[in-house]
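For reference, the structure I am asking about is given below.
The complex is shown incomplete by one protein chain, all other protein chains being positioned as in the whole.
For subunit A:
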């Protein structure tokens, strides 16, 4: 034994009482080390934030802890006892439960069925009424409101998350792992989640929270560990930490990108309106209005922010603006003309880029290689081939350039896109769409799941587009982001534009009123 190294069987006092102690965890994918000798310690009764850039190895580490991945080396001790966690079943037995970033629910099943799935306390004979009653009892006991008979496919992201958490807690979990739990939640849902987490902690349990939102981390976490490039680089208490000190730890010694401020100068030709909606309505297959008589101008050389609680028509709006969906009523005007391009491809050729909200399902072909995903917008052009033929080497060269510009951390363009971490998928899509957006870029929640550095890079990219005379539509739930980036902010509520404010007249309070469907006390121009 080398000096300074701890003997394996006799752990020091602090480590023995630790809920979780991971030592030297290493895990590689395709030869790339996602975790490289990571140490991580979790005490009872604490909320421990796990921070790091996209691809720093946070999710991998937690998947090792919950038995989904087997580490190449390293050991895990739960309450002082070294254990091998060979499967999720072992993790559950050890009291560890995880709520994944992409929910692991069966969409076709009801809430009650999902809660009782694979649980040894589920009665052998299933009867919908008793399952519903048991689910209701659990819901009351843990203070998480769910409707037992509803189909999971019909629930909002926040409701689905409550189902996941309830399922995990019902199995007697003492260590709850949450992977970016607030990314898809509305502010009210975040408050409810945090209240539930505090109650959970008060019972002596522990929470591991993976998050990019440093404000939230400082608000709720007691301790934190920072990961960078597959290693844990700092660990300690959140007391005395600030957003900027955390950001520096996360990004490392490289220069911290300055927060990109709005460019106040006007862009020449800014009066032009490349894309406009006139009385646009969109209905879903049940005939329910998603957009209801929307008038909107996207001006050249401006960033138009779209505020609103998710689910108020944002998806339909972005699909109408990019030609994916044709309105049931009203007109989409391109340069003032309603008879121009039709359909997503013609819109794209005309110069409309689109960063959709669900990148894995609507922006990427997840099983195709990275390189082919990178050239999805260009494969028909001369840069990739000629006539009906594709030239693989030209294609590869083009893909290489896009991937490099996107600063994606996986360098091999032959790896399937689904193997990228969520943030890197987003970077790739953002870069691909930025390239074709010669007139308009429509970006739905483009910073969701991105780390601080990537957010700054993305904002800088949008400001550069604005400066070159492109109209940018930025759909976001984060008022701070909109106030910092946008020139005008339109608020969506129940499929209608509740109001449009120049940013000089907008503040969090006024936007909040509009977002909740109330009318502003004074008239707005």
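Convention: a contact is a pair of C-beta atoms (placed from the backbone, for glycine too) under 8 Å apart; a residue touches a chain by one contact, two chains touch by 3 or more; residues count from 1.
Just so we're on the same page, contacts and distances are computed from a predicted model.
Per the UniProt record, the chain missing from the shown structure is "ABC transporter permease", taken from the list "Dihydroxyacetone kinase subunit DhaL", "Cytochrome P450", "ABC transporter permease" or "DNA ligase-associated DEXH box helicase". Checked against the full complex, the one of A:51, A:98 or A:223 touching the unshown chain is A:98. Taking the complete complex into account, A:113 is the one of A:46, A:113 or A:451 that touches the chain left out.
Considering the whole complex, the residue from A:125, A:361 or A:393 that touches the absent chain is A:125.
Residue A:87 is the one among A:87, A:386, A:468 or A:518 that touches the chain missing from this view. Interface residues of subunit A facing the missing partner chain: 29, 66, 68-70, 87-93, 98, 100, 104-109, 113-114, 116-119, 122-127, 167, 171, 418-419, 421.
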